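Omission of a single protein chain aside, the complex is shown with its protein chains in their original locations.
Coming up: chain A.
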(Lines give C-alpha, C1' and ligand atoms only; values in the text may rest on other atoms or scores of the structure.)
Protein backbone atom coordinates (compact mmCIF):
# COMPACT_ATOMS: atom_id res chain seq x y z
CA UNK A 1 0.00 0.00 0.00
CA UNK A 2 1.33 3.42 -0.92
CA UNK A 3 2.15 5.76 1.94
CA UNK A 4 0.47 9.09 1.35
CA UNK A 5 3.78 10.87 1.53
CA UNK A 6 4.18 14.53 0.75
CA UNK A 7 6.46 15.54 -2.11
CA UNK A 8 7.90 18.42 -0.14
CA UNK A 9 7.50 20.17 3.19
CA UNK A 10 4.05 21.59 3.73
CA UNK A 11 3.91 25.07 5.17
CA UNK A 12 0.50 26.52 5.99
CA UNK A 13 0.79 29.32 3.46
CA UNK A 14 -0.55 30.16 0.01
CA UNK A 15 2.57 28.58 -1.53
CA UNK A 16 2.15 25.46 0.55
CA UNK A 17 -1.45 25.21 -0.59
CA UNK A 18 -0.61 25.78 -4.27
CA UNK A 19 2.51 23.65 -4.47
CA UNK A 20 1.79 20.82 -2.09
CA UNK A 21 -1.93 20.48 -1.43
CA UNK A 22 -3.53 21.12 -4.84
CA UNK A 23 -1.25 18.82 -6.87
CA UNK A 24 -1.96 15.86 -4.59
CA UNK A 25 -3.89 13.06 -6.25
CA UNK A 26 -7.53 13.57 -5.35
CA UNK A 27 -10.95 13.65 -7.00
CA UNK A 28 -12.03 16.93 -8.53
CA UNK A 29 -14.73 17.50 -5.89
CA UNK A 30 -12.12 17.36 -3.18
CA UNK A 31 -9.87 19.85 -4.98
CA UNK A 32 -12.78 22.25 -5.48
CA UNK A 33 -13.73 21.95 -1.85
CA UNK A 34 -10.17 22.71 -0.73
CA UNK A 35 -10.09 25.81 -2.91
CA UNK A 36 -13.22 27.15 -1.24
CA UNK A 37 -11.91 26.29 2.19
CA UNK A 38 -8.60 27.97 1.47
CA UNK A 39 -10.38 31.11 0.37
CA UNK A 40 -12.31 31.10 3.64
CA UNK A 41 -9.10 30.45 5.57
CA UNK A 42 -7.54 33.55 4.04
CA UNK A 43 -10.59 35.71 4.63
CA UNK A 44 -11.15 34.84 8.27
CA UNK A 45 -9.27 36.69 11.00
CA UNK A 46 -7.37 34.87 13.68
CA UNK A 47 -9.61 34.30 16.68
CA UNK A 48 -9.08 36.77 19.49
CA UNK A 49 -10.39 37.34 22.95
CA UNK A 50 -13.06 39.78 21.88
CA UNK A 51 -14.88 36.78 20.39
CA UNK A 52 -17.10 35.09 22.94
CA UNK A 53 -15.96 31.64 21.86
CA UNK A 54 -12.30 32.56 22.46
CA UNK A 55 -12.68 34.95 25.35
CA UNK A 56 -11.04 32.61 27.84
CA UNK A 57 -8.27 31.35 25.57
CA UNK A 58 -5.06 33.26 25.00
CA UNK A 59 -3.71 32.55 21.52
CA UNK A 60 -0.72 34.87 21.59
CA UNK A 61 1.60 32.01 22.46
CA UNK A 62 0.63 30.20 19.26
CA UNK A 63 2.48 30.84 15.98
CA UNK A 64 1.35 28.90 12.94
CA UNK A 65 4.60 29.56 11.08
CA UNK A 66 6.50 27.48 13.65
CA UNK A 67 4.91 24.32 12.33
CA UNK A 68 5.33 22.28 9.21
CA UNK A 69 4.35 18.90 7.89
CA UNK A 70 7.53 17.41 6.66
CA UNK A 71 7.87 15.44 3.50
CA UNK A 72 9.79 12.25 4.23
CA UNK A 73 8.44 9.50 6.39
CA UNK A 74 11.45 8.66 8.56
CA UNK A 75 13.33 5.46 7.93
CA UNK A 76 13.49 3.48 10.09
CA UNK A 77 10.07 4.26 11.53
CA UNK A 78 10.32 5.58 15.08
CA UNK A 79 8.96 3.75 18.08
CA UNK A 80 5.51 5.17 18.84
CA UNK A 81 4.79 5.37 22.58
CA UNK A 82 1.25 4.36 23.50
CA UNK A 83 -0.52 3.90 26.80
CA UNK A 84 -3.33 1.86 25.29
CA UNK A 85 -1.76 -0.24 22.52
CA UNK A 86 -0.12 -2.77 24.87
CA UNK A 87 -3.34 -3.17 26.85
CA UNK A 88 -5.83 -3.62 24.05
CA UNK A 89 -6.61 -6.71 22.06
CA UNK A 90 -7.78 -5.19 18.81
CA UNK A 91 -9.77 -6.07 15.73
CA UNK A 92 -7.83 -3.57 13.67
CA UNK A 93 -5.13 -0.98 14.10
CA UNK A 94 -3.90 2.08 12.33
CA UNK A 95 -0.89 4.11 13.34
CA UNK A 96 -0.25 7.55 11.96
CA UNK A 97 2.66 9.93 12.28
CA UNK A 98 2.02 13.63 11.76
CA UNK A 99 -1.40 12.72 10.42
CA UNK A 100 -0.20 10.23 7.85
CA UNK A 101 -0.60 6.49 8.10
CA UNK A 102 2.52 4.47 8.75
CA UNK A 103 0.84 1.13 9.29
CA UNK A 104 -2.59 -0.48 9.43
CA UNK A 105 -4.01 -3.92 9.89
CA UNK A 106 -7.42 -5.53 10.17
CA UNK A 107 -8.27 -9.11 11.17
CA UNK A 108 -8.61 -11.25 8.07
CA UNK A 109 -12.23 -12.32 8.50
CA UNK A 110 -13.42 -8.78 9.29
CA UNK A 111 -11.61 -7.50 6.21
CA UNK A 112 -13.60 -10.00 4.19
CA UNK A 113 -16.82 -8.85 5.78
CA UNK A 114 -16.07 -5.34 4.62
CA UNK A 115 -14.60 -3.58 7.66
CA UNK A 116 -12.42 -0.70 6.52
CA UNK A 117 -9.64 0.84 8.66
CA UNK A 118 -7.63 2.97 6.31
CA UNK A 119 -6.02 6.27 5.52
CA UNK A 120 -8.82 8.65 4.54
CA UNK A 121 -6.89 10.50 1.87
CA UNK A 122 -5.97 7.20 0.19
CA UNK A 123 -9.59 6.11 0.23
CA UNK A 124 -10.89 9.25 -1.49
CA UNK A 125 -10.72 7.71 -4.94
CA UNK A 126 -11.16 4.10 -3.89
CA UNK A 127 -14.26 1.90 -3.85
CA UNK A 128 -15.81 3.97 -1.07
CA UNK A 129 -15.51 7.30 -2.85
CA UNK A 130 -19.27 7.80 -3.08
CA UNK A 131 -19.83 6.97 0.59
CA UNK A 132 -17.03 9.31 1.65
CA UNK A 133 -18.25 12.06 -0.61
CA UNK A 134 -21.72 11.85 0.93
CA UNK A 135 -20.46 12.15 4.46
CA UNK A 136 -17.24 14.11 4.40
CA UNK A 137 -17.66 17.74 5.57
CA UNK A 138 -21.38 17.31 6.08
CA UNK A 139 -20.98 17.54 9.88
CA UNK A 140 -17.73 19.48 10.14
CA UNK A 141 -18.45 23.19 10.24
CA UNK A 142 -15.41 24.34 8.37
CA UNK A 143 -16.47 27.96 8.02
CA UNK A 144 -16.63 28.51 11.78
CA UNK A 145 -13.19 29.96 12.36
CA UNK A 146 -9.69 30.16 10.94
CA UNK A 147 -8.65 26.84 12.45
CA UNK A 148 -11.57 24.93 10.98
CA UNK A 149 -10.96 26.49 7.55
CA UNK A 150 -7.25 25.74 7.83
CA UNK A 151 -8.05 22.13 8.55
CA UNK A 152 -10.51 21.84 5.67
CA UNK A 153 -8.07 23.36 3.18
CA UNK A 154 -4.84 21.68 4.27
CA UNK A 155 -5.89 18.32 5.68
CA UNK A 156 -3.76 15.36 4.65
CA UNK A 157 -3.73 11.68 5.59
CA UNK A 158 -6.38 11.02 8.16
CA UNK A 159 -8.35 7.96 9.04
CA UNK A 160 -11.39 6.29 7.52
CA UNK A 161 -13.29 3.62 9.42
CA UNK A 162 -16.32 1.98 7.88
CA UNK A 163 -18.38 -0.73 9.54
CA UNK A 164 -20.80 -2.24 7.00
CA UNK A 165 -24.47 -2.90 7.85
CA UNK A 166 -25.12 -5.51 10.48
CA UNK A 167 -21.44 -6.22 11.18
CA UNK A 168 -20.71 -6.51 14.87
CA UNK A 169 -17.05 -5.92 15.64
CA UNK A 170 -16.43 -7.03 19.19
CA UNK A 171 -12.84 -6.06 19.78
CA UNK A 172 -11.82 -2.42 19.64
CA UNK A 173 -10.33 -0.74 16.60
CA UNK A 174 -7.33 1.33 17.70
CA UNK A 175 -5.98 4.43 16.06
CA UNK A 176 -2.74 5.80 17.45
CA UNK A 177 -1.83 9.27 16.21
CA UNK A 178 1.72 10.32 16.91
CA UNK A 179 3.39 13.66 16.46
CA UNK A 180 7.12 14.32 16.01
CA UNK A 181 8.99 17.43 17.19
CA UNK A 182 7.72 20.72 15.73
CA UNK A 183 5.42 18.88 13.37
CA UNK A 184 1.78 19.34 12.55
CA UNK A 185 -1.02 16.79 12.28
CA UNK A 186 -3.89 18.06 10.15
CA UNK A 187 -5.56 14.69 9.77
CA UNK A 188 -9.29 14.18 9.41
CA UNK A 189 -11.16 11.21 10.85
CA UNK A 190 -14.34 9.87 9.27
CA UNK A 191 -16.19 7.04 10.98
CA UNK A 192 -19.36 5.53 9.53
CA UNK A 193 -21.07 2.77 11.47
CA UNK A 194 -23.76 1.52 9.12
CA UNK A 195 -27.26 0.29 10.02
CA UNK A 196 -27.49 -2.20 12.87
CA UNK A 197 -23.69 -2.50 13.04
CA UNK A 198 -21.65 -2.33 16.23
CA UNK A 199 -18.09 -1.24 16.87
CA UNK A 200 -15.69 0.19 19.41
CA UNK A 201 -13.14 2.73 18.22
CA UNK A 202 -10.31 4.07 20.33
CA UNK A 203 -8.18 7.02 19.26
CA UNK A 204 -5.07 7.86 21.22
CA UNK A 205 -2.80 10.79 20.57
CA UNK A 206 0.82 10.77 21.62
CA UNK A 207 4.02 12.78 21.15
CA UNK A 208 7.36 11.22 20.18
CA UNK A 209 9.32 13.91 21.96
CA UNK A 210 7.94 14.80 25.40
CA UNK A 211 9.48 18.28 25.37
CA UNK A 212 9.03 19.51 21.78
CA UNK A 213 6.22 21.64 20.44
CA UNK A 214 3.61 20.21 18.11
CA UNK A 215 0.38 21.23 16.39
CA UNK A 216 -2.81 19.31 15.92
CA UNK A 217 -5.51 20.95 13.87
CA UNK A 218 -7.99 18.26 13.10
CA UNK A 219 -11.54 17.19 12.74
CA UNK A 220 -13.64 14.14 13.44
CA UNK A 221 -16.95 13.27 11.81
CA UNK A 222 -18.88 10.30 13.10
CA UNK A 223 -22.08 8.80 11.71
CA UNK A 224 -23.96 6.25 13.73
CA UNK A 225 -26.65 5.05 11.33
CA UNK A 226 -30.09 3.71 12.34
CA UNK A 227 -29.94 0.99 14.94
CA UNK A 228 -26.15 1.03 15.13
CA UNK A 229 -24.06 1.18 18.28
CA UNK A 230 -20.70 2.84 18.65
CA UNK A 231 -18.43 3.18 21.62
CA UNK A 232 -15.85 5.79 20.87
CA UNK A 233 -12.90 6.84 22.99
CA UNK A 234 -10.89 9.90 22.25
CA UNK A 235 -7.85 9.84 24.43
CA UNK A 236 -5.96 13.11 24.04
CA UNK A 237 -2.58 12.49 25.60
CA UNK A 238 -0.16 14.77 23.71
CA UNK A 239 2.84 16.13 25.54
CA UNK A 240 2.37 19.43 27.36
CA UNK A 241 3.85 21.51 24.56
CA UNK A 242 1.31 20.63 21.91
CA UNK A 243 -1.34 22.97 20.52
CA UNK A 244 -4.56 21.08 19.99
CA UNK A 245 -7.40 22.53 17.94
CA UNK A 246 -10.18 20.10 17.16
CA UNK A 247 -13.78 19.96 16.05
CA UNK A 248 -15.49 16.67 16.71
CA UNK A 249 -19.05 15.94 15.81
CA UNK A 250 -21.20 12.83 15.80
CA UNK A 251 -24.65 12.29 14.37
CA UNK A 252 -26.69 9.56 16.01
CA UNK A 253 -29.66 8.33 13.96
CA UNK A 254 -32.91 6.76 15.13
CA UNK A 255 -32.57 3.83 17.52
CA UNK A 256 -28.80 4.27 17.44
CA UNK A 257 -26.58 4.54 20.47
CA UNK A 258 -23.25 6.17 21.06
CA UNK A 259 -21.03 6.20 24.10
CA UNK A 260 -18.36 8.82 23.69
CA UNK A 261 -15.51 9.08 26.16
CA UNK A 262 -13.10 11.90 26.00
CA UNK A 263 -9.85 12.02 27.91
CA UNK A 264 -8.19 15.43 28.01
CA UNK A 265 -4.78 15.13 29.55
CA UNK A 266 -2.20 16.59 27.18
CA UNK A 267 -1.62 19.80 25.34
CA UNK A 268 -0.16 23.20 26.15
CA UNK A 269 -3.33 24.74 24.83
CA UNK A 270 -6.33 22.74 23.76
CA UNK A 271 -9.49 24.11 22.22
CA UNK A 272 -12.00 21.45 21.40
CA UNK A 273 -15.58 21.52 20.20
CA UNK A 274 -17.32 18.27 20.86
CA UNK A 275 -20.85 17.95 19.53
CA UNK A 276 -23.32 15.17 19.42
CA UNK A 277 -26.47 15.46 17.32
CA UNK A 278 -29.41 13.25 18.18
CA UNK A 279 -31.18 12.98 14.89
CA UNK A 280 -33.90 10.42 15.24
CA UNK A 281 -36.39 8.99 17.71
CA UNK A 282 -34.92 6.73 20.36
CA UNK A 283 -31.37 7.82 19.68
CA UNK A 284 -29.17 8.06 22.72
CA UNK A 285 -25.75 9.44 23.54
CA UNK A 286 -23.67 9.12 26.66
CA UNK A 287 -20.75 11.53 26.85
CA UNK A 288 -17.97 11.15 29.39
CA UNK A 289 -15.17 13.62 29.90
CA UNK A 290 -12.09 13.13 32.03
CA UNK A 291 -9.89 16.19 32.24
CA UNK A 292 -6.68 16.61 34.14
CA UNK A 293 -4.55 19.70 33.76
CA UNK A 294 -1.34 20.77 35.45
CA UNK A 295 1.58 23.15 35.07
CA UNK A 296 0.47 25.93 32.69
CA UNK A 297 -1.88 23.85 30.62
CA UNK A 298 -4.96 25.55 29.21
CA UNK A 299 -7.67 23.10 28.22
CA UNK A 300 -10.90 24.50 26.79
CA UNK A 301 -13.63 22.02 25.93
CA UNK A 302 -16.91 23.19 24.45
CA UNK A 303 -19.61 20.55 24.30
CA UNK A 304 -23.00 20.53 22.67
CA UNK A 305 -25.88 18.09 22.85
CA UNK A 306 -28.24 18.78 20.01
CA UNK A 307 -31.70 17.23 20.24
CA UNK A 308 -33.06 17.60 16.73
CA UNK A 309 -36.00 15.25 17.11
CA UNK A 310 -38.14 14.05 19.95
CA UNK A 311 -37.70 10.93 22.07
CA UNK A 312 -33.98 11.44 22.26
CA UNK A 313 -31.70 11.12 25.23
CA UNK A 314 -28.33 12.55 26.06
CA UNK A 315 -26.33 12.31 29.25
CA UNK A 316 -23.08 14.17 29.70
CA UNK A 317 -20.68 14.01 32.62
CA UNK A 318 -17.41 15.92 32.56
CA UNK A 319 -15.07 15.79 35.49
CA UNK A 320 -11.93 17.87 35.75
CA UNK A 321 -9.08 18.08 38.21
CA UNK A 322 -6.38 20.68 38.02
CA UNK A 323 -3.19 21.59 39.80
CA UNK A 324 -0.36 24.15 39.53
CA UNK A 325 -1.28 27.08 37.28
CA UNK A 326 -3.58 25.13 35.03
CA UNK A 327 -6.73 26.61 33.55
CA UNK A 328 -9.72 24.48 32.61
CA UNK A 329 -12.66 25.73 30.63
CA UNK A 330 -15.76 23.68 30.07
CA UNK A 331 -18.66 25.20 28.24
CA UNK A 332 -21.64 23.03 27.53
CA UNK A 333 -24.93 23.47 25.77
CA UNK A 334 -28.04 21.36 25.53
CA UNK A 335 -30.14 22.50 22.63
CA UNK A 336 -33.65 21.18 22.06
CA UNK A 337 -35.11 22.15 18.70
CA UNK A 338 -38.78 23.10 18.29
CA UNK A 339 -40.94 20.00 18.24
CA UNK A 340 -38.31 17.74 19.77
CA UNK A 341 -40.67 16.72 22.53
CA UNK A 342 -39.93 14.01 25.04
CA UNK A 343 -36.26 14.85 24.85
CA UNK A 344 -34.25 14.07 27.92
CA UNK A 345 -30.99 15.97 28.27
CA UNK A 346 -28.57 16.05 31.14
CA UNK A 347 -25.22 17.65 31.64
CA UNK A 348 -22.99 17.79 34.65
CA UNK A 349 -19.54 19.20 35.29
CA UNK A 350 -17.58 18.72 38.50
CA UNK A 351 -14.20 20.22 39.19
CA UNK A 352 -11.61 19.45 41.80
CA UNK A 353 -9.01 22.12 42.44
CA UNK A 354 -5.71 20.87 43.74
CA UNK A 355 -3.81 24.12 44.01
CA UNK A 356 -4.30 27.74 44.97
CA UNK A 357 -3.19 28.99 41.60
CA UNK A 358 -5.37 26.97 39.27
CA UNK A 359 -8.39 28.42 37.57
CA UNK A 360 -11.57 26.89 36.26
CA UNK A 361 -14.44 28.32 34.24
CA UNK A 362 -17.53 26.19 33.85
CA UNK A 363 -20.42 27.39 31.80
CA UNK A 364 -23.30 24.99 31.45
CA UNK A 365 -26.10 26.04 29.14
CA UNK A 366 -29.60 25.18 28.06
CA UNK A 367 -31.52 26.35 25.00
CA UNK A 368 -34.92 24.74 25.03
CA UNK A 369 -37.41 25.41 22.25
CA UNK A 370 -39.89 22.65 22.98
CA UNK A 371 -42.15 22.19 25.96
CA UNK A 372 -42.48 18.54 26.81
CA UNK A 373 -38.86 17.96 27.76
CA UNK A 374 -36.71 17.17 30.72
CA UNK A 375 -33.43 19.02 30.69
CA UNK A 376 -31.21 19.49 33.68
CA UNK A 377 -27.69 20.54 34.33
CA UNK A 378 -25.45 20.84 37.31
CA UNK A 379 -21.98 22.14 38.00
CA UNK A 380 -19.81 22.04 41.08
CA UNK A 381 -16.32 23.06 42.04
CA UNK A 382 -14.37 22.63 45.20
CA UNK A 383 -11.15 21.41 46.68
CA UNK A 384 -9.93 18.29 48.39
CA UNK A 385 -11.55 17.93 51.76
CA UNK A 386 -8.86 18.39 54.37
CA UNK A 387 -10.70 16.07 56.73
CA UNK A 388 -10.58 13.24 54.23
CA UNK A 389 -6.82 13.69 53.90
CA UNK A 390 -6.45 13.77 57.65
CA UNK A 391 -8.52 10.63 58.06
CA UNK A 392 -6.45 8.76 55.47
CA UNK A 393 -3.26 9.90 57.19
CA UNK A 394 -4.44 8.54 60.51
CA UNK A 395 -4.77 5.20 58.73
CA UNK A 396 -1.08 5.33 57.83
CA UNK A 397 -1.16 6.84 54.34
CA UNK A 398 1.22 9.59 53.32
CA UNK A 399 -0.26 12.88 52.29
CA UNK A 400 0.43 12.17 48.66
CA UNK A 401 -1.16 8.75 48.80
CA UNK A 402 -4.18 10.22 50.49
CA UNK A 403 -4.52 12.89 47.82
CA UNK A 404 -4.31 10.26 45.09
CA UNK A 405 -7.03 8.33 46.79
CA UNK A 406 -9.30 11.35 46.93
CA UNK A 407 -8.64 12.22 43.29
CA UNK A 408 -9.26 8.64 42.22
CA UNK A 409 -12.50 8.70 44.14
CA UNK A 410 -13.48 11.94 42.45
CA UNK A 411 -13.02 10.45 38.98
CA UNK A 412 -14.54 7.09 39.84
CA UNK A 413 -18.04 8.24 38.95
CA UNK A 414 -17.08 9.04 35.38
CA UNK A 415 -14.61 6.16 35.02
CA UNK A 416 -17.39 3.77 36.03
CA UNK A 417 -19.37 4.93 33.01
CA UNK A 418 -16.61 3.82 30.63
CA UNK A 419 -17.48 0.32 29.50
CA UNK A 420 -14.09 -0.59 28.02
CA UNK A 421 -11.98 -2.00 30.85
CA UNK A 422 -8.54 -1.33 29.44
CA UNK A 423 -9.38 2.29 28.66
CA UNK A 424 -10.83 2.85 32.10
CA UNK A 425 -7.74 1.42 33.77
CA UNK A 426 -5.30 3.33 31.57
CA UNK A 427 -7.03 6.63 32.27
CA UNK A 428 -7.11 5.95 35.99
CA UNK A 429 -3.42 5.01 36.06
CA UNK A 430 -2.27 8.06 34.13
CA UNK A 431 -4.20 10.42 36.36
CA UNK A 432 -2.83 8.78 39.48
CA UNK A 433 0.72 9.22 38.24
CA UNK A 434 0.16 12.88 37.62
CA UNK A 435 -1.31 13.83 40.98
CA UNK A 436 1.25 15.64 43.04
CA UNK A 437 1.18 16.13 46.74
CA UNK A 438 -1.68 18.33 47.65
CA UNK A 439 -0.95 21.09 50.09
CA UNK A 440 -3.55 23.57 51.11
CA UNK A 441 -2.52 27.03 52.10
CA UNK A 442 -3.83 26.96 55.61
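We adopt the following convention: a contact is a pair of C-beta atoms (placed from the backbone, for glycine too) under 8 Å apart; a residue touches a chain by one contact, two chains touch by 3 or more; residues count from 1.
Following the convention adopted for this analysis, contacts and distances are computed from a predicted model.
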Complex member absent from the view - protein name from UniProt, among "(4Fe-4S)-binding protein", "Iron-sulfur cluster assembly protein SufB", "Tripartite tricarboxylate transporter TctB family protein" or "NADH-quinone oxidoreductase subunit D": "Iron-sulfur cluster assembly protein SufB"
Candidates A:380, A:393 or A:413 - the one touching the absent chain: A:380
Which residue of A:44, A:212 or A:370 touches the chain not shown here: A:370
Residues of chain A in contact with the chain not shown: 52, 338-339, 341, 351, 353-383, 440-442
